[in-house]
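Removed from the display is one protein chain of the complex; every other protein chain stays in position.
Order of writing sets the chain letters: A and B. Residues in each chain are counted from 1.
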Amino acid sequence: MNLFFSVNNVVNPTALAQEAIDLKKQPFAHEQLGKHKTLGLIFLNPSLRTRLSTQKAALNLGMNVMVMNLDKEGWALEMRDNVVMNGTTVEHIKEAAAVMGQYCDILGIRSFPSLQDRTSDYNEEVFNKFITYCGKPVVSLESATLHPLQSLADLITITELHNSAKKPKVVLTWAPHIKPLPQAVANSFSEWMCAAEVDFVITHPKGYELHEAYTKGATITHHQEQALEQADFIYVKNWSSYHDYGKVIGDYPEWMLSLERLKNTNNAKIMHCLPVRRGLELGHDVLDSDRSLVLKQAENRIYAAQIVLKKILETQS
Amino acid sequence: MNLFFSVNNVVNPTALAQEAIDLKKQPFAHEQLGKHKTLGLIFLNPSLRTRLSTQKAALNLGMNVMVMNLDKEGWALEMRDNVVMNGTTVEHIKEAAAVMGQYCDILGIRSFPSLQDRTSDYNEEVFNKFITYCGKPVVSLESATLHPLQSLADLITITELHNSAKKPKVVLTWAPHIKPLPQAVANSFSEWMCAAEVDFVITHPKGYELHEAYTKGATITHHQEQALEQADFIYVKNWSSYHDYGKVIGDYPEWMLSLERLKNTNNAKIMHCLPVRRGLELGHDVLDSDRSLVLKQAENRIYAAQIVLKKILETQS
Partner (left out) sequence: MNLFFSVNNVVNPTALAQEAIDLKKQPFAHEQLGKHKTLGLIFLNPSLRTRLSTQKAALNLGMNVMVMNLDKEGWALEMRDNVVMNGTTVEHIKEAAAVMGQYCDILGIRSFPSLQDRTSDYNEEVFNKFITYCGKPVVSLESATLHPLQSLADLITITELHNSAKKPKVVLTWAPHIKPLPQAVANSFSEWMCAAEVDFVITHPKGYELHEAYTKGATITHHQEQALEQADFIYVKNWSSYHDYGKVIGDYPEWMLSLERLKNTNNAKIMHCLPVRRGLELGHDVLDSDRSLVLKQAENRIYAAQIVLKKILETQS
């Protein structure tokens, strides 16, 4: 593996999740694999879980880690080609990416969407320039449109919890929020579920349709209550509108789930990528109950990152 | 040991200081103990000495260290229960602490007081929520009311320097400052000295009385000159008022010590936790003389942290 950006970079997502579960039993078994190898983690946006879990994954593999918080360390990057750089940007991404590539064996990069310019965001201009210029294997730490380490951790969590021969029913439901959030987690969870061995349903209010490139194979409905019936796993997530790009087009507080709202499910487990705004996106009662898988998902972020780094290291060596 | 928050978490403070002194002679002797173990250092407030000395202590024990500057990395935490999070906080401490606990084997946490709400500060609400939700052993890197790693380093320093069969006379004296500072260092030094084998005197202007929970057994006087007589060790520190909570209720520049003011002491050594404002809290002449122990105290921060981490690791393994 040389790129981990989308489920499409993975031959068999189900098998990869299973390998991560095996790794979790012996996290230090491969600590020689990363010896003398350096992982560079580049953040153009803030991160807590992603940085820590990826750092831990790399340490488990014996790698060194160098972190660059470009958003805070005052290094404004120029992304446009052939402009005269007489403004506020101090370095072009061509040089910045290439230099960081020279100092590291694998790079992880986080770059959120602008939510202003849909074409640029959905063309993944920033992320793709990094890939082009850095010259090293790249792991997405969440890009404008996708968050694959989160989705792999989610698939690991579902795989660990599901204990029936029958395919689980997995529902992705839109949840309220006060701010316009990226579609990345929703797009990404959707493309991974469409590639996994589950029955997958997406539900959201009208106007919150996701880009269809990520939802092929999913059942999509505006009726949340109906979608939740007999669900085994419910993934709760807010996103802003794709069609009226980056907008909050209605707040729909009634879409927030509580324990009461889960009564017609198959004793469904509840998932969220965190951070979660309690009482707004998801009820306190759900998060404080044993229905909640949010901490298990967060823990599995380590093993999602570790199996991906392992695959890349094995490709290099 | 599973918690290091106060002298009350230590069975025998004198013995612990002696063990740290032994460790200092062979700092790498236990570097296998921390193998595969990760220390997470969480800062809700700035830190220089504490971060570096604790990081060094962990490295000496073979641990990995991950640092989270939550104050700077833009992750505003919600501390209140059962509120609708529709404001500026992005994550509840319940989830944040639990997630960080999953990525680390031991957590260190720094959380200063508000100096606005005495009840909340003295109930250690933030620190206690971390302990409750993180699920791992916790080391205080200074909380609202106490700074135990500093006090242990101070006790180590006194133990190293005192060379008489007679108990040393140790004086904690209030010093001037232009800003309202927490009472944590003073409370903490006081509770450790009350538990150590020393004669302990506290002196401060009227109105700067500390909470009596931390000063039981100490002699307390408003007469600085009298307090200093025959002193072996003098600990210099500013704090704001506990009773008129968080206020500077008088600047008392005459309370600043100079070499001249030390003439009736027993050739006393001078201590301060740093950072120190020269010429305001303590005279340049004292800091530049061989009376000053401030650098030795700072050095001993390493071994204070190392003996505490060692005790916790031994409890875990």
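Everything below uses one rule, namely that a residue touches a chain if its C-beta (ideal position, glycine included) is under 8 Å from a C-beta of that chain, and two chains touch if they have at least 3 such contacts.
Predicted model, so just to flag it, every value in this text is computed and none were measured.
Chemist: Of the residues B:Leu48, B:Val84 or B:Ala213, I need the one that contacts the missing chain.
Modeler: Residue touching the absent chain, from the options given: B:Leu48.
Chemist: Which of A:Leu23, A:Met68 or A:Val139 sits in contact with the chain that's absent?
Modeler: Going through A:Leu23, A:Met68 or A:Val139 one by one, A:Met68 is the residue touching the chain not shown.
Chemist: Decide which residue listed in B:Val84, B:Ile178 or B:Ala213 touches the omitted chain of the complex.
Modeler: The single option touching the absent chain is B:Ile178.
Chemist: Decide which residue listed in B:Leu70, B:Val294 or B:Leu313 touches the omitted chain of the complex.
Modeler: The missing chain is touched by B:Val294.
Chemist: In the full complex, which residues of chain B touch the absent chain?
Modeler: Chain B touches the chain not shown through residues 28, 46-49, 52-53, 55-56, 59, 69, 72, 178, 274-280, 284, 287-288, 294-295, 298-299, 302.
Chemist: Identify the residues of chain A touching the omitted chain, counting contacts across the whole complex.
Modeler: Answer for chain A: residues 36, 38, 40, 64, 66, 68, 70, 72-75, 78, 82-86, 89-92, 94-96, 98-100, 102-103 touch the chain left out.
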